[in-house]
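Every protein chain of the complex appears in place save one, which is left out.
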């Protein structure tokens, strides 16, 4: 009765290769895939000056891009390389400021359907219970 | 550094008393407070014909009302009776149909701030990994 | 280049008939279809005691059900009777309290796709610029 989330079909290294090849202009080697297991992926994000907003905290757009990327990564890890998957909805609540040092995203697949995949992403710093932002991200998967 | 969620300040029975007194016209004795612990509450919901939509599945509004109620209940359980707390934002993704039998809401407090409280609610049936809907609910708390 | 919203294919009376037949147990004759034109529908909602929460204001669930219903109505008005259309995501921001008298929903179709339809709903009272809640509702349309 329960919907089981399958095991990943890619390794973290294969995913990293895909991201580097697919987004070459973006120099996004600031993502580390820290952990990958069934239904779950943890990513690390480092900080540069361009990501900060007044007050020295990490900007909202930096967090949104990270949430979107974490959702994309955990989905691809489970269904294989499907570049044309596109975000259809993203909702994010910003709960606490993030200081100018490494922070993390924990992405849990809530549902992996045929047409839509929904992922819960928690962005945190220092301690995984110290949640800075919660995001629910829905991707539309290509159907043929 | 982590934000600790405090222990509840009310028991499930005290909460139930409050709901019955505060919403008398609504006859909502279909809520059972199944479990209450620090940062978490599980509620059970039974089904009547008026809650069903074409296809015999539980309607979206029934689920939204349940998510909102679950968030309200877990917040009040942790801060005491504050009737004037009001929902400021609710986002819900409907993932699977819910059949015409008991279903549940698991409400986890993500942040309990001074002005805002944010709760993650998962509605499920049969098995807690079989998530039918995910909702993120933000309540504005009265400040004096 | 622009995506044109087509004219409605049903009249307000035909829609009302469908709602009455499809949701008989719910006695929802409190909806009036005030206006229907290409891409747009306005609905009126009256108030009963069961819809009120502490403070005498209209409850959040009443507003969410109204937003969902308004979106469903405007979509069906434009694609015909498709009972199995289901809400896939609803986001609502509650901005002001609604007093215990008639209030309205203005539903604008933002996109009417083959698989998904997205509707912006504004709930207001007294004056259409006095917005009490904004909701974005996405329906999944059956594809065959």
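As written, the chain order gives the labels A, B and C, with residue 1 at the start of each chain.
Rule of thumb we're sticking to: a contact is a pair of C-beta atoms (placed from the backbone, for glycine too) under 8 Å apart; a residue touches a chain by one contact, two chains touch by 3 or more.
This is a predicted model, so every value here is computed, not measured.
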| item | value |
| --- | --- |
| Hidden-chain contact residue, picked from the options C:62, C:87 or C:136 | C:136 |
| Contact with the hidden chain (one of B:63, B:89 or B:135) | B:89 |
| Positions on chain C contacted by the hidden chain, ascending | 1-4, 89, 91, 93, 95-96, 110-111, 113, 118, 120, 122, 126-127, 129-131, 134, 136, 138 |
| Touching residues (missing chain, whole complex) on chain B | 88-89, 91, 115-116, 138 |
| Missing-chain contacts mapped onto chain A | 22-23, 25-26, 49-50, 52-55, 60-61, 64-65, 68-69, 83-84, 86-94, 97 |
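Just so we're on the same page, only the chains that are shown with their structure count from here on.
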| item | value |
| --- | --- |
| Self-contact between copies chain A and chain B, residue sets same or different by half | same |
| Closest chain to the centre of mass proxy, which here is the mean CA position | B |
| Centre-of-Cα separation between chain C and chain B, whole angstrom | 23 |
| Centre-to-centre distance between chain C and chain A (centres being mean Cα positions), rounded to whole Å | 33 |
| Averaged-CA centre spacing for the pair chain B and chain A, given as whole angstrom | 27 |
| Chain C: positions in contact with at least two other chains | 88-89, 91 |
